[in-house]
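Structure in structure tokens, see below.
With one protein chain withheld, the remaining protein chains of the complex are depicted in position.
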Amino acid sequence: MTTTQELTLKTEPFILNIGPMHPSTHGVFRMRATLDGEVVTDIEPVFGYLHRGIEKLAEERTYTGIIPFTDRLDYLSPMSNNLGYCLAVEKLAGVKVPERGEYIRIITAELQRLANHCVAIGAMFNDAGAYFTPFLYMFRNREKIYDLFDMLCGQRVTYNYMRIGGVSQDLPEEFLPAVAKFLPQLKKFLDEYEFFVKQNEVFVARSKGVGILSKELAINCGISGPVARASGIKHDLRRDDPYSIYDRFEFDIPTAENGDCFDRFYVRVQEMRQSVRILEQAIKQVPDGPFRANVPQVIHPPAGESYAHIESPKGELGYYIVSDGSIAPYRFHIRPTSLINLGALRNMVRGWKVADLIFIFGSIDITMGEVDR
Amino acid sequence: MTTALAATEIVSQLSAQFPGAVEEAGTDAVLVKGEHLPAVVEYLKTAAGLKFDYLNFITAVDYYSYFEVVYRLTSLEFNRYIVLKTRCYTRNKPSVLTLTGIYQGADWQEREIYDLMGISFKGHKNLKRIFLWEGFDGHPLRKDWNR
Amino acid sequence: MEPISAGALDIIQPTYWPGNYWWHWLFYTVVVIVFMLVMVIGAIYFERRAMGKMQTRLGPNRTGPFGLLQPIADAVKVLLKENIVPGVADKIVHFLAPVIAFTPVLLIFTVIPFQNGAMLADLNIGILFIVAVSSIATVGVFMAGWGSGNKYSLLGAMRNVAAVVSYEIPMVLAILGVVMVTGSLSMNDIVNAQNIPNILVQPLGFLLFFTAACAEINRSPFDLMEADSELTAGFHTEYSGMRFAMFYLVEYAEAIAMSAVISTLFLSGWRGPWLPPWLWLIIKTFFVFFLMIWVRTIMPRVRIDQLMGLAWKFLFPLAVINLFATAIEVLAWPDASQWIFVGVNIVLAGALVFLGSRLFKTGLGRVEV
Partner (left out) sequence: MKFENFGLGIVKGLSVAIQYVWRHALVTQYPEQRLNISRRSRGNELVWSRERCTGCATCAKACPQGVIEIVTATDMTENKYKVETYRVDTGYCIQCGLCVEACPYDALFMGYSYERAKYRRAELVQTNDELLESPQRPVSGYFHPDIAKKLPKQTLLIEKIVEKRK
């Protein structure tokens, strides 16, 4: 304690239990925050309220039977989860996906990125205290994307659309025109949305310079995705380790310098624009042909191990599969983007106020389904 | 494309630096002895030309006769990756040295492995269960666990 | 002020009433309570519908025609719910808090004129009375926060006290500008003196008062004491059933009361052509209330240090300058037409807001720990 602090009133830290039942912990996250008045001096995250043991369950399921479970990991971007898992199994079994299947995968994965960022940005504003307006504007557009997915695979959230070696069903004939009609709507909306919130004084005051994550710390913690890119790490698996057919498209990787909450918001908005760009190229190029390789429903991949990672909307989502040649994986490990991205939360929030704690936590964009698995 | 650092390429370098550390070198993975692991990782992270500064993930696999802990490191600068493995041959309180001092991101992943696989990490400051509650019987991801 | 002419208006003048003031008192007490309850029901409906429209929703539209009965249905539901008192609560304080928060809001309406002289009590210090009474609600809020025995409640209550103490000052300074222009503290006289609505004569005063009032009654972006995303529900986290209903009522009654005060002070109260005066007051009140809803729709919440910074570093200096400028205008050119001051003050307000925005800066808000 310095002398100046001794002169002021004695305060006593107290512990505030935020979550698991709390309006803005994005599910059932729990933090034991040690507060000094309003200032957060320390937090200790507590996990496990949504732990369903998917890694263990997967050891008793066939390779195809695991796909519905991957939907339930990051329930805001199931298509990306499906994609990552299928890539890992395909790598293991050496399956080649037909052209049309690849294009359908890219289109759905990018639409999923748009839908996920809609929630991420909207929920971040909600955590900042905006009374649902930015959230609902985003949801309005996410709903349209979900509607398209509904047409594709019959459900709005748990798609179970991709299969090992392709996708489960072909595109309906009205799908691509609908996407083509949706993209200009979304572009117009994004312009309007930036006009709406980007300069809002209160939002700028709340987000600029708040919750700074330095580049070194981000790398050290293994942080990936928009959070890492906002800190100035120009790392995107779509470009650095192109999976599927991402090397055929032209797109930029938006990055920012400061690594504060504003940058995380801004990088996400820019990423949405880039996704629109990829989609615009992809829907023009979709070839005819088979959409699914001839893979039986029960497969026996050779013994061995494989790791496939994709750039999911939240960051690097990886699947590590060890096979012993049977119909079920011997070991199934998910690299949880959300859990690892939370790793720097403590460093980011210390010294900020309670309000910032919620806001910084919201700006990381996690899903508890993926954190606890 | 993130290319693998061929094991043969790195093994000679590592054997020269840490004699006896490399147990076995597969095609895509390097099997490192448990007691040398932090030193090897530290070297891989800092050495010029390697700079494996990004820890992708840590996981563990139960092979009945031994536990295998898998580390995947990526070098963002050179866009290469390497997979390190280490084994512990005991089923009763297996332990590996921690990497939390080198990568902060290892913290919760090591806790997760401790929780679900029962491998303790020596030197980890806050090694307690992460998903399951204290007092849970056994470690569910072990192959011999049954409810 | 012109003497009141005999005629239809006489009926509302207390001196003409049988039993002198007693009947008048009883009548207006009933009127004020009924008026407030009806206005609150209207306000809840209005807010939900207006916000719904702005958020691309529809808002309540099922209960009754256009969902008009929704607030009543909500009230019935809330009143029928079980009243839960936490085990660690300070029972007496917990019980009294909603009552103490509720009373002062009613008192505000006693001095708001619905027509020329139509009010419960034409106090000659009306506006001072409002300022004094409206801060009593803070005590109720603080009692709720302390008595609940919940950390969220306590944090919310502390924030509320800090905010109210700070925002009283720019608020009173903004009122003083109006008082100087109109030359009276009585609400009735203030309305009568407004040949030009004060919003034109005192544009900066209006902005300051509106901001401070928003902070004082917990409207967004200053709703830190409830902060649904941070503190779950702030000071009324532990309230349920009827007591929660009272806090809910207080929240909207305060908003309506402040809107009424703003329309009286700045929008020339009940005065207006064609329509009956009480209707004008209601229309203006709802207009101001709509402004609050509109602002609430788009604003994230400010942080506590920014809230305090805004009060002391931005609003306070501006209020002082505004007060001096008004004083000089009133003293130096007492007979000049107010229309001159309208132009001067609007330019002054613009310049001051511009300058203030340039100079105003709060710290980053991070504390080394």
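Order of writing sets the chain letters: A, B and C. Residues in each chain are counted from 1.
Just so it is clear, contacts are C-beta pairs under 8 Å (C-beta built on N, C-alpha and C of every residue); 3 or more make two chains touch, one makes a residue touch a chain.
Every value quoted in this text rests on a predicted model; they were computed, and no experiment measured them.
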Ask   = So which shown chains sit in contact with the chain we cannot see?
value = A, C
Remark   = Of A:140, A:187, A:215 or A:346, the residue that touches the missing chain is A:140
Query = Which one, C:83, C:124, C:195 or C:357, makes contact with the chain that was left out?
reply = C:357
Key: Which of A:13, A:154, A:289 or A:325 contacts the chain that the document leaves out   = A:154
Touch criterion as defined above, residue of A:204, A:245, A:269 or A:299 at the omitted chain = A:204
Request  = May I ask you to list the residues on chain C that touch the chain which is not drawn?
outcome  = 50, 52-58, 61, 294-295, 297-299, 302-303, 306, 309-310, 314, 353-354, 356-357, 360-362
Ask   = Which positions on chain A touch the chain that was left off?
value = 61-62, 64-69, 133, 137, 140, 143-144, 147-148, 150-155, 158, 160, 168-170, 172, 174, 178, 181-182, 185, 192, 195-205, 297-298
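The definition used in the following text is that only the chains that are shown with their structure count from here on.
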Inquiry  = Of the pairs A-B and A-C, which shows more C-beta pairs in contact?
reply    = A-C
Separation of chain A from chain B, taking each centre as the mean of its C-alpha atoms, in whole Å = 25
Ask   = Any idea how many Å lie between the Cα centroids of chain A and chain C?
value = 43
Remark   = Touching at least 2 other chains, the residues of chain C are none
Ask   = In the complex formed with chain C, which residues of chain A make contact?
value = 14, 16-17, 22-24, 36, 38-42, 125-133, 136-137, 140, 196, 200, 202-203, 205-206, 209-210, 350-356, 358
Note = In their shared complex, chain A is touched by residues of chain B numbered 1-2, 53-57, 59, 61-62, 70, 72, 76, 79, 83, 103-105, 107-109, 112, 116, 129-133, 140-141
Complex contacts: residues of chain A adjacent to chain B = 47-48, 51, 53, 55-56, 217, 219-223, 233, 235, 237, 240-242, 307, 309, 316, 318, 320, 322, 330-331, 333, 335, 339-340, 342-344, 372-373
